[in-house]
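The complex is shown incomplete by one protein chain, all other protein chains being positioned as in the whole.
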Amino acid sequence: MTLPHIRSLCLVLLLGIAPQVSHAQSVLSVADKIDIVFIALSAILVFFMQAGFALLESGMVRAKNTINVMMKNYVDLCVVMLVFWLFGYGLMWGDNPSGLYGTSKFLLNPDDPGELLFLTYQTMFAATAATIVSGALAERINFGSYILISVLMSAIIYPVFGSWAWAEGGWLKEAGFIDFAGATVVHSTGGWCAFAAAIILGPRLGRFANDGSKRPILGHNLTMVALAGFILWFGWYGFNLGSSGTVDESTPRVLFNTTMAGAAGGVAGVVTMWIGRQHILLTSTVVASIGGLVAVTAGAATMTPAFAAVTGAVGGVVSVVGINALDKMGVDDAVGAVPCHAFAGFWGTLAAGLFLEGNMFDPEIIIIQLAGAMSCMLWAFLGALMIFGLVNKIIALRVTSSTERRGLDFAEHYEIGYPEFQLAAVNPGKQGR
Amino acid sequence: MTLPHIRSLCLVLLLGIAPQVSHAQSVLSVADKIDIVFIALSAILVFFMQAGFALLESGMVRAKNTINVMMKNYVDLCVVMLVFWLFGYGLMWGDNPSGLYGTSKFLLNPDDPGELLFLTYQTMFAATAATIVSGALAERINFGSYILISVLMSAIIYPVFGSWAWAEGGWLKEAGFIDFAGATVVHSTGGWCAFAAAIILGPRLGRFANDGSKRPILGHNLTMVALAGFILWFGWYGFNLGSSGTVDESTPRVLFNTTMAGAAGGVAGVVTMWIGRQHILLTSTVVASIGGLVAVTAGAATMTPAFAAVTGAVGGVVSVVGINALDKMGVDDAVGAVPCHAFAGFWGTLAAGLFLEGNMFDPEIIIIQLAGAMSCMLWAFLGALMIFGLVNKIIALRVTSSTERRGLDFAEHYEIGYPEFQLAAVNPGKQGR
Partner (left out) sequence: MTLPHIRSLCLVLLLGIAPQVSHAQSVLSVADKIDIVFIALSAILVFFMQAGFALLESGMVRAKNTINVMMKNYVDLCVVMLVFWLFGYGLMWGDNPSGLYGTSKFLLNPDDPGELLFLTYQTMFAATAATIVSGALAERINFGSYILISVLMSAIIYPVFGSWAWAEGGWLKEAGFIDFAGATVVHSTGGWCAFAAAIILGPRLGRFANDGSKRPILGHNLTMVALAGFILWFGWYGFNLGSSGTVDESTPRVLFNTTMAGAAGGVAGVVTMWIGRQHILLTSTVVASIGGLVAVTAGAATMTPAFAAVTGAVGGVVSVVGINALDKMGVDDAVGAVPCHAFAGFWGTLAAGLFLEGNMFDPEIIIIQLAGAMSCMLWAFLGALMIFGLVNKIIALRVTSSTERRGLDFAEHYEIGYPEFQLAAVNPGKQGR
């Protein structure tokens, strides 16, 4: 094969893609322009949630693994964006004759500005779903395996469920399933995959004593955890607002409901810990407010503010109770991803049915909501168990014990987070809480 | 009381709220849609200022109190949002027959998207006013008492003054008081309350020597202080832009004036320190630029850029001079909240009158501006002295000396910010500056 041949081939490969695009002659209407600004800025806010997820996980782990956490979050973002464009978007939003998965729109270079905008917004959502998994696997997963898991999740698990619930023709959508901005589609899917992966991986060394009692591993920088909470909340507005696809009368309601749910989640989390005579931890408070935000995500557009606050408050309670439940189950989830994304997402999906304005407590709707939330649990949890289990068999998800003890940063990445700062070994169970 | 009764009661409580909402049939005009996007994004930017306030305070205190700072900032946000919705908004923006306080719109579930949007925007403002107080009380206030103070401030002190200056029928508004985005209403109110609370609490142990000389307590992470400055400035654009309530010809001017005032405040602060042969501190530079931003907040829409820069520059000078003045008075304000919010806010309110485009240096206007700024000082400072003094009598605002010495994080919150990092005791006065 000569050089000109290779050049031609490259051109064909790239131009085979390019010709789909032509000059859009359409003059945009003013309403279109408003929606472009609205969705573009929403997408940008959702993008910024990545910083929140990264800081949340980084702050909650030990300093010796902070590079690993950041690499996971930074590289999964880059990889997932490309993968979703290449494949996931088509599987989720392509023509869906079976109601089970999409079959077109792979590697899209659309002509239509609206489709391109939607593609971008959906790419940010896919990246969110994928990155949720990261926190539950912190401090023990092999970097390469993690990236592979992210690819499989954003190429298969997430878009297939998305096609059920959101795509025209999807069986859940056709049944009337309500999930406004993805409490189930994004957050529960991510949360259940995280649950499966945490089970397959097993807990971090020393996280549970031999008698099964909990020995907390302290996060190395809780200032970053609080900053992460603010950033996630900030980005969440883009997540929920943009999900209506257009600016309409529901937009202010979504804005206010999101605000109240986050606030109620945080307060309810604090009250839950106080009533339960637990220490009122900053980490759990942040997770509780995120739980409130997750919960309202399903019904933010179709609830009155009072019910949004109730939904958020219960989301906060569920998150705090969930953290304790996972501890009792011996599942090690460093950032509370499972309680606040899977459990609070489940609750929020029910709440969207229970508190549906104009048709509250309708058993038919509640059953559909339950079916959607359950099918997500089954698909994502079992699918992740199988896929991640398979990966585990082939290339081993977990690093060696010596790497884990030494820290993944130096052992796997040859960089350390804070080379000048003198660190003390904080052994689980040795530090008072 | 049987279970069905309780269920009914709950429904009544929630549905008693809900029926206010009905399907908004109105089709939004294009101009309405633009304003929704504009105000929603402005509100989201104002929300993010909370991260700035939290990092500013956290960075400026000792590591042993960083959890306490973050809990104060995170939980006050959640609580204040709920309280303002429940009560404060009505007191501020409800019908105001007396000109002294509002009497309707409590626990609002409005039908009208515009009102809901405004409610959200105002909620973010209330949260800003409340959180300003936090910094001045750092490292010595009891967590529970602080939350109570936040509730009282956002339920009474802030909304009452707000009703005077901004609500239809408020006596200051009727008199022609100009405070575009709240240099007085938000920042000075917060600043004067902070002043009162700092006086009631007294300085941190060791902050002043027995002979009254200043012994600086060094902030544990000044990188975060600089980040906080950038975040606050970033969020300030939402604070000032959204305050016009609509996109109009003044919007670009507000944007540029805010930019120039922040820049001029920072530069003027540096020059002030340089002329005064002080060390040119990063912390004071950040506070000076915030002082510039506070100052321009009153007149951002009604000044030419040149005067906005002058206003900001003087705001920066006032902040730096104010930091030194507080030191001499023996008042301990860890973050410079009083100088940059109360003092620079006072100046900015005058400046909005002095430099009012088309009617500069009009004595009548200046007197009204002075009256507004003075009445805020009296109301907020004296009101806070009384209310916080009362709280102090009943439940004690200040932690015990041993808790203060040990640090509030472990003693009150059972979490520490940086468990792995080895810390050295930095005693006030022992470290060179």
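A and B are the chain letters, set down in written order, and residue numbers restart from 1 in every chain.
Throughout what follows, contacts are C-beta pairs under 8 Å (C-beta built on N, C-alpha and C of every residue); 3 or more make two chains touch, one makes a residue touch a chain.
As the structure is a prediction and not an experimental result, all values here were calculated from the model.
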| item | value |
| --- | --- |
| Option touching the unshown chain, where B:L100, B:A209, B:A306 or B:I367 are the choices | B:A306 |
| Among B:Y237, B:F388 or B:F410, residue touching the chain not depicted | B:Y237 |
| Listed residues B:S150, B:T272, B:T285 or B:S319, member touching the removed chain | B:T285 |
| Touch with the omitted chain, as defined above, among B:L107, B:A175, B:L205 or B:L218 | B:L218 |
| For subunit A, residues in touch with the removed chain | 14, 17-18, 21, 23-24, 26, 28, 30, 33-34, 36-37, 40-41, 43-44, 47-48, 50-51, 54-55, 58, 66-67, 70-71, 73-75, 77-79, 81-82, 85, 107, 109, 113-114, 116-117, 119-120, 123, 221, 224, 410, 413-422 |
| For subunit B, the residues touching the chain missing from this view | 30-31, 34, 37-38, 41, 45, 62-63, 218-223, 225-227, 229-231, 233-234, 237-238, 241, 247-253, 255-256, 259-260, 262-267, 270, 279-283, 285-286, 289, 304-307, 309-310, 357-358, 418, 421-426, 431-433 |
